[in-house]
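Left out: one protein chain. Kept in place: all the others.
Here the chain labels run A, B, C, D, E, F, G, H, I, J and K in written order, and each chain numbers its own residues starting at 1.
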C-alpha cells in the first residue's frame, strides 16, 4: 500500500442562509477544480451585518485532498 | 474618505432551537440599542443539558459596530 | 449546600445531515450510560468528503456531568 | 421560557493581598453599576513587583451578565 | 526499569471558599476511585455570581494517574 | 493606597497610511469619551485590498482604563 | 449506514528510547482494554533529564475509539 | 446576489526597511498573478539579525481573494 | 540585494514507518513540482490505528518556498 | 526620558502551602540575584499529587526586569 | 559541518516613537552583551497611554543567538 500525501487549502464560503450552507458552497466551488477531496476542518465562523440582521454568513474551512503520484 | 473606528462587544445568545438561532437572538437583541453593526465573529459554542437532551444552545459572539464621529 | 464536582469527557459525534445533528447524536449516545449531564462545549468541527460532497459531519464536544458523592 | 442574552465585559482587578482578592475587588466594583451578573472567567494573572516583592496582584476577568429584555 | 503509562482525566471542582479549595475538592473526590494519582494541571478558572458576589468558584483541572500493568 | 480596577474595551482602528496610524486613530477616538486610559494591547492586524494595493490598514486593540470609585 | 460516535481519551506514554516508542507504548497499553481504536493525536512532547541526558521521553496523546451501539 | 467564495494563501514578505514594507512587498508580488485580492491578515512578524542589526524584516500574512465562478 | 517573497503551503505526509518518514515523504512529493523550497514547520502529528497498532503516521507540515520574480 | 529595555525570564516556584506561596517563593529566590524586577505573569499552574493529596503546588511565571544601560 | 545550537531570550523594548523603534532599541541593547544574534520574533505589542496619547510603545520579542562550542 502506498503512503498518501495530502494538500490542505483554506477557503471562505459565504451564504445568506446559514453557516452550514456557507461550508457547502465553499466545498461545491472547490469540487470544480479539485479531485479527490477527503476532509474539511472549520477554522472560523463570521458574518456581515446589515440593518441589524445577518446579511452573509462567512465560514472559513481547510480542505484536504489527495495528491496524485 | 474618512478612517472608520469600530468597537467590538462580546455577547452570548441562547436558544432552545439551535446554534444559528442563538446567534440571531444575540444580534436581534443588540440591534435594539446599537446602530451600524457591521460584522460578528463566533467565539465559543456551548449548551446546557437536561435529562440527556440539549436544553439551551449558547453561542458567544463578538459584534463589531461603527463609532460615529 | 454541597460543592459539586464534575467530570468532562470528549466525544466526537457524526451525522450525514449536519453539524447540529452530529452534536445531538453524541449526546444521545452518552445519555445511555451517563446520568446528570450538565453542559457541553464544541471543540472542533470537521467532516469527511466523498465525490465532492460532505459525506459525514464530525463534531467533537466536551460533555460535563456531575459526579455523585 | 425566554431565551436569555448575556453581555461579557473584561475587567482587571488589583489587590495588595492576593489574586483572589483582586478578583473579588473587580466584581465588587462592577456590582455598583451592573445588575444580574451571572459568571466570571479568569483571563490573565499578573502582578507588579517593587523591591523584590509583589506590590500589586492584577487579575483580568470576563464578567457575564444578563441583558434585560 | 519499566516505562510508565499515565491517563489524564478532566475534572471541575467547585467551592464557596476559593479557587484553591475548588482544586482540592476535585482531587479529594477523585481519590475515592483513582489510585496512584501523580499530578494535576489547572485548565480554567471560573465562578458563578449571585447578588454581586462569588457564589461558587469553579476550577477545571486535568489529573494524571499511573495505569497499572 | 487604593486598589485600582480597570476596564478593557476592544476597538478596531483603520488608516490609509499604516498600522501605527490605525492604532493612533482608535486611541484618539476613544479619548473623546474615555478618561484615564492607561494601556493598549494589539490583538490583530489586518487590511483591505483594492486593485492589488492596501486600501485600509485595520488594527484591533484592547484599551485599558481606570474606573473611578 | 449508521452514524458513528467516538470517545477520545488522553494518555501519556514514556520510553527510555525515544518519542516514537513512547507513543507506541501508550497505544499498546490502551489496546489491552479498549477495542476499535481509530486514531491518535500528539498533544505534548516532554522528557525527564538526569545527569545531563534524557532519562525518559514522555509523549501525551489523545486516542479516539468507536463506541459500540 | 451571488454567494462569494474566497481562497486564502499564506505569504512571507521581506524588507530591509521595515515591517510595513515587508507586507507591501508580499502583496505587490501576489498582485502579479492573483486578481481580486480582498483582504490580508498578519500571522507572524520576525526578522534576521546580522552584526547586531536587523538585516531583513519578515512578515507572514494570509491574503484572501475572490474565486471567479 | 532583492527582498525575497515566500509562499507557504500545508501538506500532510503519511508513513507506515514513523513520523520522520511521514515528513520526508511530504517533502519528497512536493519537490516534484516546487523548486526552491526553503523550510518547513510541523503543524500537527496524528496517526491511524488498526487492530491496536499504528497503521499510518500522519504529519502535517507547512513548507515555505521562494517565489521567483 | 530614556526608553527602557526589559528582559523576561521564566521561573517555576513550588510550595506545599498553595499557589500564591509558590509564586512568592519564585520571586523571593529571583530577588537574590536580579535587581529592578518590575512585573510577573502567571504562565501555568500545576502540582504533584501524593497519596491522593497535593504534595507540591508548582506555578510557572515570567518575571520582567529592567536592564541597566 | 557542525550542528548549531541556539538560545532564545525574551526582551521588551520601548520607544516614544513607534513599534519599529521599540524593536530596534531592544536589539541594540542586546547587541552590547550578546554576539552572533541571528533572528527575532515579535511576541506582543502593547503601549502605555497618557493624556489620551501613546506615551510609550512596548514590543516584546524573542531573540535567537548562536551558542559557541
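Following the convention adopted for this analysis, contacts are C-beta pairs under 8 Å (C-beta built on N, C-alpha and C of every residue); 3 or more make two chains touch, one makes a residue touch a chain.
Computed from a predicted structure; not experimentally measured.
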{"item": "Touch residues of subunit J, complete complex, unshown partner", "value": "9-16, 21-22, 25-26, 29-30, 56, 60"}
{"item": "Touching residues on subunit K - with respect to the absent chain", "value": "1, 3-9, 62, 64, 67, 69"}
{"item": "Residues of subunit I in contact with the chain not shown", "value": "19-20, 23-24, 27-28, 30-31, 37-42, 63"}
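Keep in mind that, in the parts below, only the chains that are shown with their structure count from here on.
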{"item": "Gap in Å, rounded to a whole number, between the CA centres of subunit K and subunit E", "value": "38"}
{"item": "Whole-Å separation of chain centres (CA-atom averages), subunit A against subunit B", "value": "23"}
{"item": "Shared-contact residues (touching 2 or more other chains) in subunit I", "value": "9"}
{"item": "Chain pairs in mutual contact under the definition given at the outset", "value": "A-B, A-C, A-H, A-I, B-C, B-D, B-F, C-E, C-G, D-E, D-F, D-J, E-G, E-J, F-H, F-K, G-I, H-I, H-K, J-K"}
